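Here's a structure for you.
Heads up, one of the protein chains got dropped from this complex, but the rest are sitting where they should.
Letters A, B and C name the chains as they come in the text, with residue numbers starting at 1 for each one.
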Amino acid sequence: MPLRLVFLGRLEDAAGMGATALDLPAPATLPEVLARLPAALAAALADPRLRLAVNGALLAADAKPLLADGDELAFLPPVSGG
Amino acid sequence: MPLRLVFLGRLEDAAGMGATALDLPAPATLPEVLARLPAALAAALADPRLRLAVNGALLAADAKPLLADGDELAFLPPVSGG
Amino acid sequence: MACEASLAESAFDPSAEITRFTAAHALAGGIVSFIGQVRVGEGVEALELRHYAPLTLPGMVALAEATVTRWALDGLSIIHRSGVMLPGEPIVLVLAAARHRRDAFAAADYAMDHLKSESWFWKREKIAGIWRWIEPRAQDYADLARWDRSV
Partner (left out) sequence: MACEASLAESAFDPSAEITRFTAAHALAGGIVSFIGQVRVGEGVEALELRHYAPLTLPGMVALAEATVTRWALDGLSIIHRSGVMLPGEPIVLVLAAARHRRDAFAAADYAMDHLKSESWFWKREKIAGIWRWIEPRAQDYADLARWDRSV
């Protein structure tokens, strides 16, 4: 199934892109997603300060999402706005 | 000697004017000034909440000014600005 | 540090002042403004502020100087009307520019509290054709007292 990953803030530099597509068997867990990424990026995405959003809905800090067909998973570093 | 009296705020209504001139022997005290004014106005000017200024300089709350030739004595009710 | 205070005898344009002040303080990260205006819709036909020239503007200047001493500001401006104003017209504008927004908020707040309670203005309102002098509000004294117990 297709998934879309979005990298915000400095994660865009770590990923070398703002977003990417991935194809995984459904349903997919976060560790399964990270296992498909380059090790350096996977390490950056394992930062416990990150928050996750699935399809624009923020997840609880300790959530373990099961991703479904077409989901957009966003990786959100601590904000530094305004 | 000539003196100038200035009435601010609601005292202008009590006095029926914003300012007036008075002629008194020098030096003059506040009670001497008040004695020369209509009783109702003198009573309004004896309000302990009033502040006084002589020639634009604010007096301490308990000051007993001695007025000299040409002095301007201003009667200042509590402010209600802004 | 630049500070300024002025007494406006006729209507002024807060937005134009804010534009000017903001451009003059490009080093500041934050600018707080307070606009006080004559309320519309409470039956007040006009408001008049009288002042006493030897005290009023010098008192505003002293307040501006005290405010810039108390907080780390890049600039402070106080403009206050005197004379007759109509509903919707501005009465007072306080502008504070600071590197850190906390200073700008506190300075504008402090200047307003002191303008309200300690500056030499006397206010009257015209309602149903009758002018009435306004007494000081207890709330203004309470607002002022806040500053005696904190920075």
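The rule is short, and it goes like this: contacts are C-beta pairs under 8 Å (C-beta built on N, C-alpha and C of every residue); 3 or more make two chains touch, one makes a residue touch a chain.
Values in this document were obtained by computation on a predicted structure and should not be read as measured data.
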- For the chain that is not shown, enumerate the shown chains it touches in the whole assembly. A, C
- Note on the structure: subunit C positions in touch with the non-displayed chain are 14-16, 18-19, 22-23, 26-37, 39-41, 87-88, 99-102, 104-105, 108-109, 112, 139, 143
- Message: Using the document's contact rule, name the residues of subunit A that touch the chain not shown here.
- Response: 6, 8-10, 12-13, 53, 55-58, 74, 76-82
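The rule we apply is simple: only the chains that are shown with their structure count from here on.
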- dist(centroid_CA(subunit B), centroid_CA(subunit C)) in Å evaluates to 28
- Can you give the whole-Å distance between the Cα centres of subunit A and subunit C? 50
- Query: Multi-chain contacts in subunit A: which residues touch at least two other chains?
  - Reply: none
- Item | Shared-contact residues (touching 2 or more other chains) in subunit C | none
